[in-house]
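One protein chain is absent from this view; the other protein chains keep their places.
And then chain A:
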């Protein structure tokens, strides 16, 4: 269908129907003058005709994407909302229970504990992640253009969370881990990084920062490249120190990028799962039982899908709220660069 309509349309415009667009670029050069004459004569009628022809073809092209959106994004979103009002254990159809899940949620101590643990993880990984990425990006930007160095920093981003978690768990091992041995050597003390209630979340946050730092640093680096160097020259002329220029020039001019990085880290951190699932599985004694881990265990260990959906909905609402607040507070879309 599409093919025929397109053929009609092409024959109407140009006589040599065999001529293909395969060599579009050269043909543009060789037929330059002819083209402009043609274009002027045929443009208005052609474009209106083409617009009509475009629709079926466009629909065909977007069909897979629209299907994917409908089946795997729109439908599950609504279904997720629906399931959160039901009692659902996968094998039997869901039964409507109204607000029962939400009532359970309010009184579920483990949920609130998980929320606290997740928030703790978010704060640690966002604060340290953003700070270290920012400093790294700025230092990189000031002293070198080396793509290799930027590449090296990006390396942890390319490996999976699972591998990052495995190698750090090995390095933090309380008996044979190199970090622990070095620590014992230096301070005489040993720390149960992933095995103690107090250190589990900070250790996980450190692994997460290690994994993502390079990625965010490069995002910030790209932002730095949009700041015209003349501004720094001007700052230097005015006698500003590097630190002053960082605080008074870089940070304000970088605000949109920084806001984006913070929003991204927050959204990612709230959904942390892989590292926890591989290393601590929420332990010891729920000390690292982040929300995703709890949701996963409710759904796939206890098969309480209705309640798991309710918690997912709560997490979703929380993410939306946090994102909007952040964008509001950070005035993300305004840069002082004008």
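In this section, a residue touches a chain if its C-beta (ideal position, glycine included) is under 8 Å from a C-beta of that chain, and two chains touch if they have at least 3 such contacts; residues count from 1.
Just so we're on the same page, contacts and distances are computed from a predicted model.
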> One chain is missing here; what is its name in UniProt, given the choices "ATP-binding cassette domain-containing protein", "Spore coat protein CotJC", "Rod shape-determining protein MreD" or "Carbohydrate ABC transporter membrane protein 2, CUT1 family"?
Replying inline: "Carbohydrate ABC transporter membrane protein 2, CUT1 family"
> Which residue from A:171, A:192 or A:327 sits in contact with the chain not drawn here?
Replying inline: A:171
